[in-house]
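Chains shown are a subset, placed as in the full complex.
Each chain gets a letter, A and B, in the order it is written, and its residues are counted from 1.
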Amino acid sequence: TGLTHVRADGSAHMVDVSAKPETSREATAEAVLATRPDVVAMLAEGTLPKGDALAVARIAGIMAAKKTPELIPLCHPLPLAKATVDFEPDAAAGTVRILATVKTRGVTGVEMEALTAATVAALALYDMTKAVDKHAEIGSVRVLAKTGGKSGDWSVAP
Amino acid sequence: TGLTHVRADGSAHMVDVSAKPETSREATAEAVLATRPDVVAMLAEGTLPKGDALAVARIAGIMAAKKTPELIPLCHPLPLAKATVDFEPDAAAGTVRILATVKTRGVTGVEMEALTAATVAALALYDMTKAVDKHAEIGSVRVLAKTGGKSGDWSVAP
């Protein structure tokens, strides 16, 4: 098989999915922001009793999930039925793990939506911490699990 | 110092930059898509003599740079003066390195724009390769260099 979206002549298009059945589909993706322990502490608790930082990143991720077809050129628009973004701050390791889950009842999968949500939430965290750690890095951006669709359910080993 | 955008009461806002001088600013960021050697070969050349794949990802990255203030909630809108996205495919390693450079003449830096361009270009590559490698992973998302602004120029060691 070849690349998704790309025709034999090498040109890329939004491929026809009109014959695919609507089914319930879900995908979960992660991204990890690696910064310093003190920065994670700032983000998660500590000096910010009512801190908005994680809420800002969560909303950024959820809104980005809805924008996925505007960002990924050949992605089909889908009516998202659910989008959640959760954080697992690990102050000792100096990391924040972001978990995004997106669900639809549609004709294509939602891996790109989950990846986009996780990534943009991570970028929003970077934006809020860059004044204290300009060397933070985002990594481990990947799909963890997928259900629904003809390719079958799968998940990475925990 | 504390988190960018966050006030003493923990609430996050778009902070006042009206008194900052307009200067020429540039930032370069990278992201790395890790997939398989055969997938990188598909993306970069080989079976696709006129292949659009890298062009699609480049355009996705450049257009995302322009959308940064829509994606990152507390980011100031900036008039971008330049945005480039380059690819370094390494078929042996099974990776594609994405380099994004953004320039402005404005009052804030463009690290977020460069990071967003690199990340969305990487997500667009993932979108086109996910049918052949659903376990691809994006990592090493970070700022490589920055010039302009009062915090001074810096770059990571090569």
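Note that in this section contacts are C-beta pairs under 8 Å (C-beta built on N, C-alpha and C of every residue); 3 or more make two chains touch, one makes a residue touch a chain.
Keep in mind that this is a model prediction, so the values were computed, not measured.
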Identical protein chains in the complete assembly, only 2 of which are shown: 6
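The working rule: only the chains that are shown with their structure count from here on.
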Chain B - residues contacting chain A, complex: 1-6, 9-12, 42-43, 47-53, 55-56, 59-60, 63-64, 67, 70-75, 111-112, 115-116, 119-120, 122-124, 126-132, 134-143, 146, 154, 156
